[in-house]
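Written out below as structure tokens is the structure these notes cover.
Missing here is one protein chain; the remaining ones are kept as they sit in the complex.
The block that comes next holds subunit A.
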Amino acid sequence: MESIDKKCTPLKREYDECFNKWYSEKFLDGKESNDCTAVFKTYQKCLREALKEQGLTKMIDDARPAIGSVFNDSDN
């Protein structure tokens, strides 16, 4: 699947690969430390810029309470 913004797709694929490997080899066996943090940060930065450009940030913030999300983007 592609990213919402085409320019983030390669970063998404890189993260997906790292995540899938970590998830099936480590996380499910109880080893929780995640080796994909750096890859994720790069991907997330691209994504946040894209969301801002597309004007989706407020819509996301408004939808968070309805789904019980623990995240908010004021950390960055």
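Here is the rule we use: a residue touches a chain if its C-beta (ideal position, glycine included) is under 8 Å from a C-beta of that chain, and two chains touch if they have at least 3 such contacts; residues count from 1.
Quick note on the criterion: contacts and distances are computed from a predicted model.
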| item | value |
| --- | --- |
| Hidden chain of the complex, named as in its UniProt record, picked from "Phospholipid metabolism protein", "Ubiquitin carboxyl-terminal hydrolase", "Trafficking protein particle complex subunit 2-like protein" or "Glutathione S-transferase" | "Phospholipid metabolism protein" |
| Positions on subunit A contacted by the hidden chain, ascending | 4, 12, 15, 19, 23-24, 27-28, 30, 32, 34, 40, 43-44, 47, 51, 56, 59-60, 62-64, 66-71, 73 |
